[in-house]
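For this view, one protein chain was removed and the others were kept in their places.
The letters A and B name the chains in turn, as written, and every chain counts its residues from 1.
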Amino acid sequence: MKHRLLTVMLLLTLLSLPLAADASGPGTGGRRVRLDDYPSGPYLLRAVTSPTPPRQGDFNVEVRILDADTREVVTEALVMIRIDPVDHEGTPLEKEANHAYAPLPEEYAAHVPPDTTGLWLVSIKVESEFGVGEASFYQDIAAQNSIGGALSVGLPFAGLLLLVLFFFWLQRNSKQASLSK
Amino acid sequence: MVRWLTGGSYNAKSISRSLLDADVIMTTVERPTLGQAEAGGIRFDLLHQPWLGRLLRRRYGRLLFQIPLLLLLLLVIYDGFTGPQLAPANSATVLAWVHYRGLVIVGFLVLGNAFCMGCPFTLPRTLAHKLSLHGGRWPRRLRNKWIAIGGLLLIFWLYEWLDIWASPLLTAWLALAYLVLAFALEAFFTESPFCKYVCPLGAFNFTYAAISPFQIQTRSAQVCRTCQGKECVRGSKDTPGCGTELYVPMIQSNMDCTFCLDCARACPYDNVALGLRSPIKESAALRWPRRWSLSLMVICLAFMGLMNAFGMVPPVYALLDWLDVGLRLHSEALRLGLIFILGDFLIPAGLAYGAAWIGMHWTRSRPPDGLKDLTAQYAPAFIPVGFGIWLAHYGFHFAIGGLSILPVMQSFFLDHGYSWFGAQPNWELSTVIPIEWIFPLQVTAILGGFLISLYALARRALRPNREPLLGLREMIPWAIVVTVLVLLSLAVFNLPMEMRGTRMFGV
Partner (left out) sequence: MSKSRLRTINGLIILLAVLLSTCACSRRSSAGDQAPDIDLVFNLQPDPAQVGSATLKIALTDSNGKPLEGANLSFRGDMTHAGMMPVLSDLDETDPGVYQADVEWTMAGAWILTIDGTLADGRILQRQIDLEVAP
């Protein structure tokens, strides 16, 4: 009986290993610099993506624009962010980045969730009175982390429930054993 | 004078003064100790392994571990007082709050109470004894774990209030205070009261040594039955006996065992082993003494793990602000004190009392000592989940900053004019493992501890000649407490950290 209990617990322990890292935990930061003052026409572009790693259905791009000559922050520009799948199925998506979505008021950001996993091309286009600038980079999109997070929260309840069920099973077995005697 | 000592259920009872003074102590050991069988059935004895075993059993074997730790302690004190008052750049704070905490936790999994084995704070004891200050016995009323619980509360409160983690100077003062206190208690009392009843580090280490794979055991019970000198506890000509007065044939757990190995060195029959055992038996199967202080220490330590992590995430600052504005508690010391008294002691004690009360009434049982019995029955099951929470926290800091000791020591030597280890410290050295691994490992540690705790609760609830469902009714309130503790821990570890420490004293 004790060995069976131990086996059940060991199996549950194995199931507890999250299949992929959940980057929202402490210390991971969740953000990654992809372009660092990249020269693009009359601008210097800094692009930061989140979360880390970005996942199917969850991808943000933040952009800071500097005037390449004066290094002043450009706050009046039209910024478009586009994602295109590379060599696989997926729906291209283009959105205007704005200040409201960005964590920093001088920057621009947009939520551009890819609908499939794999390699995507992220393109940034900036238009303002100073001119037009473009830059792009490749981004690998991972699958949704539906298992690790659910297990982390669901496992405690599942463990408790299994424990209760185990005791009921033991109770039934002990009753059957006493009846057969 | 002859005294008979009957085998008890646990080694936590001190050997009484009359027994120690007896000319002969005769024993009846009623049952084999954990992991040990008659006629040399120890599965693996560390003390009889090539070179390591010889080293550990040598007369000054313990010193070989204590001296390096003493040097590190002196470094902590020196660098804390004289070095840069910047926690990440000072070996005092890096060694104490990153390496000590991380390595002691890993040590439990690999060996056992490795820190107490090499504890430098006990070296003053030897000096104190040489000064021949005749020590009395520790007062009977204080022979419990209440002072240890109080010490833990005090340390954790000071840690948060004074931001000791951010201050090399305060870290050095804390280390010095430990030395002075250890010396004073060892000078004026026998029975190593500092280790056994006072030291908060000891309380933590004794509790989580319960999951260690090694334990002091007898190689042959028959040898102990016929032994007349009982040198393991009374000492021999060259070696003192057990400092915490544990009698080897009665040892069934690692509680109060400092792994000093004096018993092994003193035994004239080489009958003491540091043997392999099941790491979960102590929390799942062993019958613990029926003492409130011991049970609550174990339960509170698990909650202290949660609260220690809680002290570093945003909700604690929101709570502090609410206490300031809502309850007009303007003193930070008072606010933190209230949070920690509640979270570290009153709530866990209340939950334990409540779980025991519900279990007793659901089963209509009447244990001889009532709630104290039930609490002692299930308290050890909190050890695995508590260990998992502490491993997640201390392991995180070690994983994030373990390598930072390299540039810190480079800088230390450069400060003193030595460029042996490079002229330019590489301050980018920090993480031991990739950052992306850390959160999954934290979750695994907590959930692994939780599942072992559930197993321990189930084992303790199942008894012969009792229906399993009665055991379930008695145990389920405890299982719910453990589950809530785990959910709160997972929530806390999932929050981003925000450490608002301030530098004090001379920065």
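We take it that a contact is a pair of C-beta atoms (placed from the backbone, for glycine too) under 8 Å apart; a residue touches a chain by one contact, two chains touch by 3 or more.
What you see is a predicted model, and the numbers here were worked out from it, not measured in a lab.
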Quiz item: Given the contact definition stated above, which residue among B:P88, B:P213, B:G229 or B:P289 touches the chain not shown here?
Solution: B:P88
Quiz prompt | Positions on chain A where the hidden chain makes contact | solution = 27, 29, 31, 33, 36-37, 46, 48, 62, 64, 71, 73, 103-107
Self-check item: Contact set of chain B toward the excluded chain (per top definition)
Solution: 74, 78, 81-84, 86-90, 93-94, 96-98, 127, 130-132, 163, 165-166, 314, 397-398, 400-402, 404, 411, 414-417, 427-428, 430-431, 496-503, 507
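Simple rule for what comes next: only the chains that are shown with their structure count from here on.
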Quiz item: If you look only at chain B, which of its residues touch chain A in the complex?
Solution: 313, 396, 400, 435-440, 442-444, 447-448, 450-452, 454-455, 457-459, 461-462, 467-469, 471-472, 476, 479-480, 483, 486-487, 490, 493-497
Quiz prompt | Complex interface listing, chain A residues touching chain B | solution = 1-2, 5-6, 9, 12-13, 16-18, 20-29, 52, 148, 152-153, 155-157, 159-160, 163-164, 166-168, 170-171, 174
